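What you see is the complex with one protein chain gone and the rest in place.
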Amino acid sequence: MNFDLDTDQLDAAAGAEQFFSGQASPAQARAALEEGPVAPGRRALADIGFTGITVAESAGGAGGSLLDLAVVAEQAGRVLAGPSLVTAARAAVLLADHPELAQALADGSRAFAVVDGDRPALDAVGADTFLALVDGDLVVGGGAVVTGQPMDATRGLGVVTPTDTRVLTPDAGALWARARDVALVALAAEDLGTAGRAVEVGVAYAKERHAFGRPIGSYQAVKHSLVDAWVGVEQLRSLVWWAAWAADRAPEELPLAAASVAAFAAETLERAAETCIQVHGGIGFTWEHDAHLYWRRAKVDRLVLGDAAGHHDVVAGLVLAGALS
Amino acid sequence: MNFDLDTDQLDAAAGAEQFFSGQASPAQARAALEEGPVAPGRRALADIGFTGITVAESAGGAGGSLLDLAVVAEQAGRVLAGPSLVTAARAAVLLADHPELAQALADGSRAFAVVDGDRPALDAVGADTFLALVDGDLVVGGGAVVTGQPMDATRGLGVVTPTDTRVLTPDAGALWARARDVALVALAAEDLGTAGRAVEVGVAYAKERHAFGRPIGSYQAVKHSLVDAWVGVEQLRSLVWWAAWAADRAPEELPLAAASVAAFAAETLERAAETCIQVHGGIGFTWEHDAHLYWRRAKVDRLVLGDAAGHHDVVAGLVLAGALS
Amino acid sequence: MSRVDFDDTPDEAAYRARVRDLLAEHAADLVHLDAGEEAADARQQEQALRRTQRVLADAGLVGVAWAAEHGGQAGTLAQQAIVGQELARARVPSLINHIGLGMCGPTVVAHGTPEQHERYLARLLRADDVWCQLFSEPASGSDLAALRTTAVRDGEDWVVNGQKVWTTLAHVADFGVLLTRTDPDRPKHGGLTMFVVDMHAPGVTVRPLRQMGGQSDFNEVFFDDVRIPDSERLGEPGEGWRVALTTLLNERVAVGGGGNDLGLSVESLARLAREAVPALPAERQVLARQAVGRAAVAALANRYTGYRRLTAISQGGLPGPEASAGKLAGTAAAKLVSDAGVRLLGDDAVFAVGPGDDGREGGAGRWQRNQAWLPGIAIAGGTDEVLRNIIGERVLGLPPEPREDKHRPFNAAGSTR
Partner (left out) sequence: MSRVDFDDTPDEAAYRARVRDLLAEHAADLVHLDAGEEAADARQQEQALRRTQRVLADAGLVGVAWAAEHGGQAGTLAQQAIVGQELARARVPSLINHIGLGMCGPTVVAHGTPEQHERYLARLLRADDVWCQLFSEPASGSDLAALRTTAVRDGEDWVVNGQKVWTTLAHVADFGVLLTRTDPDRPKHGGLTMFVVDMHAPGVTVRPLRQMGGQSDFNEVFFDDVRIPDSERLGEPGEGWRVALTTLLNERVAVGGGGNDLGLSVESLARLAREAVPALPAERQVLARQAVGRAAVAALANRYTGYRRLTAISQGGLPGPEASAGKLAGTAAAKLVSDAGVRLLGDDAVFAVGPGDDGREGGAGRWQRNQAWLPGIAIAGGTDEVLRNIIGERVLGLPPEPREDKHRPFNAAGSTR
């Protein structure tokens, strides 16, 4: 048994950190709330190969595992990058038997979004090719996108009405379910990055800011809330690794792992972001501070592929069906 | 508008405190776990007139309000007294049109328990007269009691199979519902006393016990958890007074008030008792310390007339039906 | 003391009737909120709100419990509460000078000279002058006494330099109560002095501070060589902390201490729930009902606790540290209300389609903004942590933490932050 990243993955994480810290930032997420572009954007993500991490080598991808993608997604989450690698991971599963489209995903020549009915879809803004499940079949086509006033502009949410669709894979229910589970894992990996960063920012401020003659991080109220947030982040990391490992190596465990990590990610990121604001006091709820950008991500992500209540219900269903026996 | 006790009620509370502190104690609640008697017992409660507080004067009671009973019940809760004034309050409503039985309740010549189907009934142990709702009718009769291993022996829980019943009031659904709401208020009043006492005990220990060179109550982790418990107790007090007032003066508000206070009492007492244990550290989870006796009461009371989830659902139902508009 | 009762006494009922008549009589001159509309932003309709307060003041409905010598009506706090209830019932928004009435005025009354009373109080009641409170600074939030804004004596004047922050209404205010450091050689609480500052004086710059939700409820205020005559000093030099405590005591009651809902009201949630719950799938209804029930209970518990505090005050008690409990519980209740709203709205809670639906009760925009307002609620007017310390130490009598900063001169190494 071994439960740690390998050196290749650590290298990949370091590379991704360098890329993302140069290409995206909370400041850009803030600007996106006022019509600025989402950073680093589809082109840059495709050029560095991140949209093709889990696309087969034969289709121009890296042929990597979901864990390979997860370590990159974590770095994307740390700086609130967009579009999301969730879309890349999910589309890669759906397009596994369609090398031309998979290639277009990997090389960025098409901008994909995956649509769950009439719910706001991730990265719908700017997408030109939409994947959806219609009457049990996987379809692809164009679509009309209605955007709203989302709390986090980096998520590119839009309600999509597909147009000119054609069936790509008939009877694709199982494939769709697996792709959705993979998407949950990728989302959780991004949330891991965001939550970890929010805790770091909070910890740094708690060391530096003084009140009543000492750093606020020396007070138990501040210290303990940061600790609880940090413990959550570390537990989330374990679930992300387990779920990504399961996707690659133990597919029968994936549904339990994906629902578990999705539920845990939603609540962990929300707590981390709220703790980050609370630790900062007044400055933490200003527009100019980054804290609310992590918080906005948390508020959107906790709903975007279903909420914690839904995921907990799935976990319970699997438990009742014999998991954990 | 005036929202405070009057001097008569304050006097009654002081008298009740004196009575109960002489007649019952956590030590006796502990002994009851090992077959000791429940204190002060039915006889003493009847003799001092507490089983008849809300029984009409014409039936030998004090003709008092539910708020009059609540201030006494709070004192009973502080020392984990038994049997419960919940039974007295509930039976008094059910027997309002039956002066002979009401008189027997007030003077203690009969030992009542009120039975909700096959659920463990409060004060079933030692009772000789059982009230139940059967096919919509209020019935009275004897009963066979099966006792188990309850976590709190002072509650006299038992599963009752009624025997020799006769109909006391036909079509008693509305009466039964009102009596049950009154019971919830009385239970919450007892829980208020228990919770308040648990917080006091925790606060006293936090002032006295030292660690790392200062009283543990000076540490925010301890201080803040006691504060949260105390705030809960004070909010519970407000709901108890409101609900008791409503029972007497605004019956249309009683269902909302009763369900609200019951839900809030369950969670407030549980938190107060758990905080009391945690503040005490190791000594807090020993058999000889009183903390677990408050905790046992909390664990039983949170289920005894329905749980918080059930009460919250009732509140929601009333809100959806137009309350709080 | 008389028995628990939510009904008016006969005197109170008569007073209430008179208030209703007055509000009806002057209705045309008052700002009113539309149904479903939240409290107005003072920034947008300053003049109308000033006029509203002036009309109410002339009708005897402002400063109800203030002493007659200060321009008040010498009424009871119960009467004051009745006016508040009737204003809410008539959907008249908060008085524009609520900071002046709730905090600055009482401070001037308690610590001002007769000349200052004369100069300020009547105008404050009529909103001829709007007031703000200049205490917090970037480096002194919870630890207010660590403030750095200095006032240096120069002849008959004091010269003020520094920066304040989180100042509600500074952008419309005419005057402010200003806490400054006048003696940095003394321990931090000992070197402070309070002034009344003219917000239109040269060197005063006000800059709105944008919050995470996008709105600007607060301002930053900069002081560059602002001259204040010594006659505008409130209390003695070095006594500023004692003066400030008067203001703070009154603030805690104003913010949540009276049991009023913070954020969207539980009634708003109830209206949303009636619309949204029946449309949910059955399993979701079960969970939504739990959230609605829990939020309603929390809001009710806080509301009735507020009534107990108001009763205590109306019986002659002073607002005490218990008011901090009201803000704490109100914050928690507000969070439950918001969470329940999110559960009812689902995706709409984070994805409003157009601003058009804001008016509706279930308008996603309102609930989005409410979410973004919540984190500030747990901080502004006393963080949850500071409130817990206050209750723990002043109500429960738990020992304070060791304080190394309290007795050191403010300018000694390490003590200023």
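A, B and C are the chain letters, set down in written order, and residue numbers restart from 1 in every chain.
Here is the rule we use: a contact is a pair of C-beta atoms (placed from the backbone, for glycine too) under 8 Å apart; a residue touches a chain by one contact, two chains touch by 3 or more.
Just so it is clear, the structure is predicted and the values come from calculations on it, not from any experiment.
**Q** What shown chains come into contact with the chain that's not displayed?
**A** Output: missing chain touches A, B, C.
**Q** Out of A:L45, A:L67 or A:A81, which residue would touch the omitted chain in the full complex?
**A** From the options A:L45, A:L67 or A:A81, the contact with the absent chain belongs to A:L67.
**Q** Write down which of A:D6, A:E100, A:D164 or A:E288 is the residue touching the left-out chain.
**A** Checking each option in A:D6, A:E100, A:D164 or A:E288, the one touching the absent chain turns out to be A:D6.
**Q** Among the options A:Q18, A:S58 or A:Q235, which residue touches the chain absent from this view?
**A** A:Q235
**Q** Provide the residue numbers of chain B that touch the chain removed from this figure.
**A** 33, 119-120, 146, 148-152, 157, 159, 209-214, 219, 221-222, 274, 277-278, 281-289, 291-292, 295, 299-300, 303, 307, 309, 313
**Q** Could you pull out which residues of chain C are in touch with the chain that's been left out?
**A** 282-283, 286-287, 290, 401-402, 404
**Q** Footprint of the hidden chain on chain A, which residues?
**A** These residues touch the chain not displayed: 1-7, 9-10, 67, 203, 206-207, 214-215, 217-220, 222-224, 226-228, 230-231, 234-239, 241-242, 244-245, 249-250, 256, 259-260, 263-264, 309, 311-317, 319-320, 322-325.
Everything below uses one rule, namely that only the chains that are shown with their structure count from here on.
**Q** Cα centroid separation between chain B and chain C, in whole Å?
**A** Each chain reduced to its C-alpha mean, chain B and chain C end up 38 Å apart.
**Q** Hunt down the residues of chain A that sit against at least two other chains at once, touch-wise.
**A** Those would be 219, 221.
**Q** Give the residues of chain C touching no fewer than two other chains, as numbers and ranges.
**A** Chain C, residues with two or more chain partners: 385, 388, 401.
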